[in-house]
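Once you've had a glance at the structure underneath, I'll fire off some questions.
A single protein chain has been omitted from the complex, and every remaining protein chain is retained in its original position.
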Amino acid sequence: MQSATKFLKSYPALAIIAVLLTGFSLLSPFFLTIGNVEAMLGANAVVLIAAVGMTVVFLAGGIDLSISTVISVSAVASGLVMAATDNVALGAATAVIVGFGFGALNGLLIGYFRMTPFITTMATGLIARGLAFVFSSGIAVRGTPYWMLDFGFMVWFGIPAVMVIALLIVILSGTAMARTTWGRHVMLVGSNEAAARFSGINVPFTTFSVYLFAGTLGGVAGFISIANLGNAIPGVGDTLLLIIIGAVVLGGTGMTGGEGSVERTILGVAILAMLTNGLNLIGIPFYDQLIIQGILIFLGTWMAMKLGTRRES
Amino acid sequence: MTDNAPSLSVRNLTKTFGDKTVVSDLAFDLHPGEVLALVGENGAGKSTTKNMLCGLLLPTSGQISVAGQPVERVSPTGHGISAVHQELSLFGSLSVAENICISDLPGSAARVKWDQAEQIAREQIDFLGIEIDPRALIETLGAGKQQVVEIAKALLHADRVLILDEPTTSLTAVEREKLFAIIDKLKAGGLSIIFISHFMEEIYRVCDSFVVLRDGKQVGQGKLADVSQRTLEEMMVGRTLEDARVALGSPSQSPALEVRGLTSPDFHDVNLTVHRGEILGIAGLMGAGRTELAEAIFGLRHATGDVLIDGKPVARNVTAMKANGLCYVTEDRRTNGLFLNRPVRENLSAAAIAKYVRRAMRGIGFRGEKAKSAEMVDEMNIAIPHIENHVSDLSGGNQQKVLLGRWLSMEPEILIFDEPTKGVDIGAKFDIHEAIAELARSGKTVLIVSSDLPELLHITHRLLVMRKGRIVGEVQRENYDSVAIISMAASSGEEVSNVA
Partner (left out) sequence: MRKFLGAITAAAVSMATAVMADDITIGLSVDQLFESRVAVNNGIKAGAADKGYEVIEVVADGDPQQQNAQIQSLIAQGVDAILVCAVDQNTIERALIAAQRAGIPVVAYDRDLPDSRVVQAFVGPDSLVDGRLAGEYTAKALADAEGEIVIVELIGALNDQNGIDRSAGFREGIASLENVKLIEVPTDWDSARALSGTQNAIQANPDVAAVFAATDTHIPAVETVLADTGKLVPMGEEGHVVITGVNGSRDGYDAVLSGTADAFVVMGTDATGRTAVDLVSRILAGETVDRVNYVGGDLYTIENTEANAAKIWGAPK
């Protein structure tokens, strides 16, 4: 019992999940149906993949505001390539390369040219958004190969294939963070950049690498978004940024760096996913949902803070 | 209320956090015009006591009386008690007048009477007898004048008791003397002062009485005139201090670290050689460029010139320096030393992960790290329940040991220490001096940069004196003379710093 309390204290998001799970399954008989759970899992693969990238940037003490529109531009680029070639592998490679490119640009500017993450990624984010709309003339790219649509419906081991991919990314990233020198360096740079430099850690490279990592995951998320939505949509990322940041923070990774983990972000994504789905099911209008989401983020942060202070004293 | 009631009287004062008692059963009186030294090692409970007395913390139990009247909770403005905290709490971009009057600006919220605020500030500063323009921005003032502004600000509300927490740490010798003159003046005016300091000379210079804390308990009190410094220190540490003289060993003649013509905006054409087994000190005033020099040698700062290790030039970047067995223990452990929100384990292994882990593949896996860091914790005698505790949970002395442990685990040949005992208590200071001497005895090479001249005189073989970015003198141990060294460090007409 005591260890359960302790567990809950270090993962306050679990308490919220339990409440949502109980509440929504009482309020809607459809909430826990296989179809709905599958839909929920499938629809949130994009957010989870991008949120993993954002988590790693947060852990290093930075922020990547461009990740959402990098999703858009890599989706559009990938969609155009697939429409022209009907080759899914080529489309996937395009998305990853575009994401990689934007990540490298962010990393170079922030890691090596020491520019502020906030402004830098805001600017590259605008460029990414602009390119997404220019490439696509502002409308969804048609001509997605049928395989992509089928892929969006594939279920592996009872879980939508897109979510299986997202979970694999979480596991790989989590392992890299916990088991490699790179992951350790990310945490230490996030905890105290000056101390990392004084300890002989290659701070510019570590910083560069987290943005590269996040950008690449943005590319992957962009590709998955095509499977999820049926077409590459230039505005796909526009509304995702706050959801991604919210998921990371609700999961328990702070914006100050060095505290949190990739695995926790699953919890944050789960909270927002259940919330959107559940509120849609019980018919709460869109704007009311925003209010509830806002209150929840506030509540989650407060709980994390509260439990955090209790640990210190 | 009678005229000779104590300004402040404390009985059974106790503070607990959770199940941990931080301060227990304090009892002392403070009379008007009395200066009381509150002394103890780091973590003894001085800060908690200070915070209870100035109203930042509510005591768990016990009684605080002000001028004979019991007080439920000390109010920051209502009881005439104010504190100047160790970390200055001024707003750099605001003026002196704004800072002094910040808690109680004259006029209304919508329309502050700035001329009146300036007048108040001017009166406060004039009273302290220091020349400061009330309209000057805080960030344009030196540390000494900032300290004076802090005191002026505190005195706005303190007509009974002023608490000064380590007020001299960032002051030059001249500024310190001015501060002491201010204390004397306030004392003559009937104000009671609680003076918290690590510096024994200062305590004997300004205080009348003392209270010694150890592990949250009051282990001694009385008149300073009745006790020797030695006795006082032993009360703080809780044991008899052995003869503090350290055995330095004899250095070899082979140069380990050589610096040739190192130049940067902060220092000019620095040449020095440290031999194997030698402890070389660099003395100088604040701003002489000592820290900058040390950081440049380690490759943290841009500079021109050469650094040679064992006669061979080494690229001046941290990776190359580490690979050649050189390490640098920073002066400012919180800013650029420790990873406060990470476990002790990760802090220990941060600079030399290869010494901690057994790996099949480069860069992957941390097998062995826990065992090795636990070993390191034992070796460095770091007091923590667990290696997974965050460094922020540790006391200053233990934090410093973690930082030292990080670099010692690299098994360095050459160590550069910057202010190795800054802010640590007497017991830990003794341990650190002994550890440094032991390193030299075992053939390591040590370069120490410190503003604590007695420390340098105590544990170095040889001293270089820096002034305004240049090495201006070299003194062998047999010729150590603090007065001569100080006059070398300060050019004519310049302030003499707290190397004194």
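As written, the chain order gives the labels A and B, with residue 1 at the start of each chain.
Definition applied: a residue touches a chain if its C-beta (ideal position, glycine included) is under 8 Å from a C-beta of that chain, and two chains touch if they have at least 3 such contacts.
Only a predicted model underlies this, so the values are computations on that prediction, with no experimental measurement involved.
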Partner chains on view for the chain not depicted: A
Omitted-chain contact residue, chosen from A:Ile110, A:Ala140 or A:Leu241: A:Ala140
Options A:Ala84, A:Ile119 or A:Ile282, residue touching the unrepresented chain: A:Ile282
Residue touching the undisplayed chain, where the options are A:Leu48, A:Ile233 or A:Leu296: A:Ile233
Subunit A, residues in touch with the chain not shown (by the definition above): 26-30, 33, 35-36, 39-40, 43, 139-142, 144, 149, 152-153, 227-231, 233, 235-236, 238-240, 276-277, 280-283, 285-287
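Criterion: only the chains that are shown with their structure count from here on.
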In the complex, subunit B residues that touch subunit A: 17-18, 300, 318-319, 321-322, 328, 330, 335-342, 346, 350-351, 353, 363-366, 393, 406
List of subunit A residues in touch with subunit B within their complex: 179-182, 184, 187-188, 191-192, 194-202, 256, 258-259, 312-313
